[in-house]
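Removed: one protein chain of the complex. Kept in place: all other protein chains.
Letters are used for the chains, namely A and B, taken in the order the chains are written, and counting of residues starts over at 1 for each.
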Amino acid sequence: MLIAVAFIAFALFNFTGDPVVFMVGQDATQAEKDQLRHDLGLDRPFVVQFARFVGRAVQGDFGRSLRQGRSVAELLKERLPATVELAVVAAVLALVVGIPLGIYTALHRDSPLAHAVMAASLVGVSLPTFLIGIVLILVFAVRLKWLPSFGRGETVAIGWWTTGLLTASGRKALILPAITLSLFQMTLVMRLVRAEMIDVLKSDFIRFARARGLTERAIHFRHALRNTLVPVITITGLQLGAIIAFAIITETVFQWPGMGLLFIQAVNFADVPVMAAYLCLIALVFVAINLVVDLLYYAVDPRLRVDRTATAST
Amino acid sequence: MTLLVEAQDLARHYTVRRGLWRSPGTVRALDGVSLAIAGGTTLAVVGESGSGKSTLARAVTMIEAPTAGTLRIDGVDVGQADRAALARLRTRVQMVFQNPYASLNPRKSIAALLGEPLAIQRATLSARARRTAAREALARVGLGSAALDRYPHMFSGGQRQRIAIARALMLAPALVVADEPVAALDVSIQAQVLNLLMDLKDSSGIAYLFITHNLEVVRHIADEVAVMYFGRIVERAAKRTLFEAPRHPYTQVLLAATPTLAPRRTPTPPRGEPPSPLAPPAGCAFHGRCPLAVDRCRVEVPALRQVGETWVACHLAG
Partner (left out) sequence: MALLDIEGLSVAFGRPDSPIRAVDGVDLAIEPGETVGLVGESGSGKSVTALAVMGLVDPPGRVVARRIAFAGRDLAALTPAARRAIVGKDIAMIFQDPLAALDPCYTVAFQIGEALRRHGTPDERRSARRRRARALELLAQVEIPDARARLDAWPHQLSGGMAQRVMIAIAIACKPRLLIADEPTTALDVTVQAQVLELLARLTREHGMALLLISHDLAVVAQSVSRVAVLYAGQVMEEGRVPAIFASPRHPYTRALIDALPEHNVGRARLAALPGVVPSASARPPGCLLAPRCPRVRERCRIELPRPAHGEGSVLRCFYPLVPRGAVAADMGT
């Protein structure tokens, strides 16, 4: 799967534009261009280029940025913390708000508040991310001047990792982009939890739990919620990958110095190594998340944990 | 006279994957079953869940090929038959399922559902002729032609089962394989459907392979009975013989366990539950629950042999 993504990424960008044109000026001679092309290895056959790309990529070497002349791996490493922090905070926000709202709307289906939340969630699903971002900037940064509208604020370096979570300005800068990025996921999580929970509440074991006179609390949280979480884990897990991918838009709107912004800038300059590396990294993230989701299943659903046949007979 | 259905040592084994760390297991859903059905007779196959009776039904209807053994229908070996012969054989055998809610496509009108087999098997027939045939089939199962343009959800469970039976009749089959056709129906409706099946047998000489867990239904509808346990036939006999003198301990247990209206408490209910299909016991599959089991039963699989008028697979019978 990773190889496939790498191939597509590589192939796609190989035919999208000629980076050499961007790199040298309009008035460069053909000889100068050819020399550069040779130096970069761009005059080799496509297959050779790809093989070299893969060979180096597995060692963590994605080549050099055609625009900045720096190592791609280094560039990504520099930008990774910003994106990861943004994505994780957004995901946590989506879960922390989405799950309780989902539970509430499932348990109090006919209450006015639940109706209001459901209506609001419709807006959340349908509004495009950039619009939400711009509106938030307009209200909180421009009008109220409470929060910064762009950038990451001050960061603290911990080894090669930089974090904005330890400074006040860094935390303030994180609020608007995190809300923007999480809003769509939040509504998704909420609607998913609600639908699943309503389904689970109709099941036989909930009826049996009621027939045992258990408290509503035990029925809702111990039995209904736990069974609701299995499908929710899958979706939110997969959505975490989507959050990182979607971060491109949010990062652009807020000029957030993450990988997404790097990618957009790379696209503008047909900076193939950066684009290819970014896509490979995103694919890697998706694969890793899928693995984690599968492992989480084992924690939540005992049916997967134990071999059914081992103890089925007497 | 050639028999309508003749099965020799039919077997159907499934390979079951058991996760990454364990080697795959084999489930012997059907394990060396031989039987014969003559035209116009009813063979009832009785067994509990996991006995392989539904696998047998799928093998005889040619939905699923057996992994071993031969199946002859109308004297033709199904395993050797070419496509044309197979297509002809498939029209000879039709199936009625347990759940009339699931076996009828809810988006098709009754006329379309009944016309479907004709449209596939007798493509030359006009739409009008198909409709006429559908009307006739409905009449045979006691439904009026008003039903033609309705949809399955507009009918009750019993009516739907009638429609499913009508659909099975469309190609004038010689054999109808009925897999628990009345198990999902209420008692009074069950009686209606059983009556219908018997009337059809009398009027058009249809033979049935009747799969059921209900011995009382068998007592009513069967000519011959085969009792299955764990993929094998443990006893086969004419109905009267089987009910009056059951020879296999499992048949006896089954008869004793079947509740009746007359107060007839079983002094000791049968022991245990059927073994796991992935861990089949050695010897006779029933020995763990058998009140009579001796050492030989734990080692040697008993073969089906004739004792009196009964075929029975038990070391101790006779």
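Just so it is clear, contacts are C-beta pairs under 8 Å (C-beta built on N, C-alpha and C of every residue); 3 or more make two chains touch, one makes a residue touch a chain.
Note that the structure is a prediction, hence the values are computed from the model and not measured.
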*Hey, which of B:A119, B:A257, B:A279 or B:A303 is the one touching the hidden chain?*
B:A257
_Touch criterion as defined above, residue of B:T26, B:Q80, B:T132 or B:S156 at the omitted chain_ = B:S156
*Tell me which residue among B:V60, B:V217 or B:C284 touches the hidden chain in the full complex.*
B:V217
*Which residue from B:A191, B:A293 or B:V307 sits in contact with the chain not drawn here?*
B:A191
*In the full complex, which bits of chain B touch the chain not displayed? Write them out.*
48-49, 156-159, 186-192, 194-195, 198-199, 213-217, 219-221, 253-254, 256-266, 269-270, 272-274, 289
*Hey, which chain A residues sit against the chain that's not shown?*
203-205, 207-215, 218, 222-223, 226-227, 300-303, 305-306, 308, 310-314
